[in-house]
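All protein chains but one are shown at their positions in the complex.
When the chains are written out, they are named A and B in that same order, and each has its own residue count from 1.
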Amino acid sequence: MATSKGMNGTHTESTPPAGLRGQTVETSHGLADDPDFLDPVGHRPPLILGAPSFHDVTEAVARPLERPPTRAWWACLLASLALLGLLGVSIGWLFWEGIGVWGLNNPVGWAFDITNFVFWVGIGHAGTLISAILFLFRQKWRTSINRAAEAMTLFAVMCALIFPGIHVGRPWVAYWMFPIPNQMGMWPQFRSPLMWDVFAVSIYGSVSLLFWYVGLVPDLATIRDRSKGLRRMIFGAFALGWRSSMRHWQHYEKAYLILAGLATPLVLSVHSIVSMDFATSQLPGWHTTIFPPYFVAGAIFSGFAMVVTLMVIMRKAFGLEHIITMKHFDYMAKIMLLTGMMVGYAYGLEFFIAWFSGSAYEVFTFKNRAFGPYAWAYWTMVSCNVFLPQLFWFKKVRSSLVWLFILSIFVNVGMWFERFVIIVTSLHRDFLPSSWFYFRPSLFDVTTMIGAFGLFFTMFCLFVRFVPIVAAAEVKSVLPQAAAHPNEAPEIEPALPGRTDLLPGGAR
Amino acid sequence: MSAPHHSGGTGPRPASLHTDALHLPPGHSWHRLPTVGLTLAAVGLGGSLAFGLLGGTEARHQLWHSWLVGSLFVLGISLGALFFVLVQHATQAGWSIVVRRLAENVMGALPYLALLFVPLAVLGLGDLFHWSHPEAVQSDPLLQHKAAYLNVPFFLIRTFASFAIWSVLAVWFSRQSRLQDETGDHEITRRMRRRSAPALILFALTVTFFAFDWLMSLDPHWYSTIFGLYFFAGSVMSFFAVLALVALAAKRQGLLTLVLSDEHQHDVGKLLFAFVAFWAYMAFSQYLLIWYANLPEETSFFAKRMVGTWSIAGTVLALGHFIVPFFFLLPRTIKRNATALRLAALWLLAMHLLDLHWLVMPNLHPAGMAPGLLDALTLIGCCGVFLAAFGGALKRRALVPLRDPRLPESLTFENV
Partner (left out) sequence: MSFLTGLLRPSLPPGEHFGLLAEFTSPAELYHACEGVRDAGYTRWDAHAPFPVHGLERAMGLRASRLPWVSLLLALGGGITGMGLQGWVSTLAYPLVISGKPFFSWPAFVPVTFELAVLGGALGAVFGMFAMNQLPTLHHPLFNSQAFERASDDGFFLSIESWDPQFNPDRTADLLRRLGAKEVELIASAPRQAPALGGATE
């Protein structure tokens, strides 16, 4: 029987020695006592370092909320609020003056606005990938980062939702986007991908919020049980009276599994639908069938870059080095390498099929993309998204926080440029050469773009202050001492001639 | 010790397993698989060659189109296996070790399946591919434009290179795995992991262009960037169907009963389900975007498949390749039930075959579906080759990677 450790890491039961009876070696492999079981070939080290007890995890997660805020936090919050103010001013001026304050021109009717929209929706996707898809793939390392990544998803969706709202120019009729008839009895145009977007992104936001909140409930109860007075009441109300009941956990785990099962196709559908804003058109460079999976891969790519950027800062600021370990960064770097190559595959295929199609328009658009007036943007994109991430092949790069941080910023930049390249290069030289125009962003294009980061980081600062930033209950469940009944694996015996008595007889 | 670890099926595990129990026992009926396979191959391929080559031009056209469908059917299964094995190594998966050897045996067929493409390449190109006729290219500016890519020598080089890459990968990964049975060296696991990532890149590129070459260029004017992924999705799905069938058949035949649990079956079922959905995602993305933009150079593909009975085939695919199996495979109990999973796997294999038929045949029979004897014979023949290669690989070595360091993990894993 294998060992189980008590809550303070002490052995409460000892391992009987593995018996040696003649030729028959009978050992049991328990999760708790056999390091080889977790890591038979040196590539699966413990997820959480320093063998913390359950209580240590609670402390590590709850302490940042219970300490008075640090000066660094205030500095971050104020800087973010300043940027948020900039966003407010930019949007206010936009509403006052109209869309003319942006650098849009006749062929380029979409530029920074929709670039920002797609960029932010994409950022959100890593959160859902971590919370849902990696959950379905039983990737337990996700537990250390899923809470923060899901929060990132929510805030990114908030940033994204600003842009379709403001780019129509007449915000007072924004309700035309809702599925209700207007004063003329007319309904929204359900055949339009822009309408699908409204549904996809708002439902994505809602489901992500539900997922996030469900994950939070046990941790809110943890904070409730550690605090007094008003704080206890507030956290108690949000914890809904959670009492860690196993009968509750049973439905809870099922709900979590269902949410993961639903969020997985949801996240694929959301960026697929975003891609259809472009791909359902007949515009060369926009209309190509690989867009849905290509956009999804790009979204996950950019989202992971943002997770890495944030986690490098967060683990340092809150001393979570033993929970968010270098192993986590290693995995995230590998996912970036994979998804970066997927977008590289799509870039290449787009060019090949543009040529293969034999369509003069397709060929022109792609030549123009790579060698036209926006070649600088195109090659920025390719360098940041395809060339630079190749550095992640090297273990040294994957295990250096400096490299990871720098490369993650490059990927964020590159993925922003990807959307810019797709949107602007296809528009700026349309079918009528007399209307060709070069898009230049105006000051307000830039302030709105930067201001959105203000919203994102303001929300993130508030999040790290008021909400448990690591899913404590989930991290506890992947600690080795969490296993209640270690499994025994049968030992595979060497073939011994004539020892048929070793064959397990009774079992079917 | 007394905890009921497995909610269904296998019952308590023995404390030790003898390696003899992990080999195909002497005298087991599966030793005859290669003979059975070769007989089927001889009958099917020999018969189809006889009927096809002696029956005039029409029969010859039919022969090569049918042969292509049959070969792509078994090739897709083996490519799915190669993909599966590579991904297991790249992700250092633990659960799948007990089914990995079965997948290795399936991918082991790849070098033999190359033989199926030899007659196609030597005799069939002219009957299959409009662009391979110089006079057709002469009168078609679009084909002249594409001639830099769509020409016979380059096409043959690409096909040869693809098979060479797949065969080398399949043989190397199988051999390393078998080597580990003997030595138990952990370095082999690490080496396979390191090589799996570049191998996956090669896999992605070769499969994409193979699909462009052998399927998309049947209609040389048509193009779709997602087409490689479409072929990949269906192929991997068909592999998981085969894996489920093989694993369940092995258990029924008294093999691996002590190592293959309901948990592994459940996971294979989940992957089958996932790829049913992934195929639908690819298929619908392609359809929606082409339908929506309504450009004549793209819609030609679907227009051709809305003629006569082809439209019925399309509807059957939408329902039978997605809607019905999706809801059928959704409940946990179905994936853990051997009979239900076997039924789903067989059904999906049939649907995958229909999918390939629907991709290839409208080029030959524009008026409507016309399945015939040659379709059946070539399918039997191709499956025979596959079966022979699979059976041959199966009996040469243990049925699970005996000394894979993660085997204990795989043996005891449980779904939450």
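Throughout what follows, a contact is a pair of C-beta atoms (placed from the backbone, for glycine too) under 8 Å apart; a residue touches a chain by one contact, two chains touch by 3 or more.
Keep in mind that what you see is a predicted model, and the values were worked out from it rather than measured.
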| item | value |
| --- | --- |
| Touch criterion as defined above, residue of A:Leu230, A:Leu432 or A:Ala484 at the omitted chain | A:Ala484 |
| Which of A:Ala51, A:Ala174 or A:Ala255 contacts the chain that the document leaves out | A:Ala255 |
| Hidden-chain contact residue, picked from the options A:Ile99, A:Leu210, A:Leu283 or A:Ala370 | A:Leu210 |
| On chain B, residues whose C-beta touches the chain left out of the figure | 3-4, 7, 284, 287-288, 291-292, 294, 330-331, 414, 416 |
| In chain A, positions touching the absent partner | 4-7, 12-13, 53-55, 58, 179, 181, 185-187, 189-193, 195-196, 199-200, 203, 206-207, 210-211, 213-214, 218, 221-222, 224-226, 236-237, 240-255, 258-259, 262-263, 265-266, 269, 273, 276, 472-474, 476-477, 481-485 |
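Convention: only the chains that are shown with their structure count from here on.
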| item | value |
| --- | --- |
| Centre-to-centre distance between chain B and chain A (centres being mean Cα positions), rounded to whole Å | 32 |
| Of all residues in chain A, those that touch chain B in their complex | 1, 24-26, 28-29, 36-37, 40-44, 138, 253, 257, 265, 268, 272, 276, 279-282, 287-293, 341, 345-346, 349-350, 353, 356-359, 485, 487-496, 499-500, 502-504, 506-508 |
| Contacting residues of chain B [partner chain A, same complex] | 1, 3, 5, 10-22, 92, 95, 141-142, 145-146, 149, 186, 189-190, 193, 201, 204-205, 208, 212, 221, 223-229, 257-258, 277, 281-282, 285-286, 288-290, 292-295, 297, 402-403, 405-409, 411-412, 414, 416 |
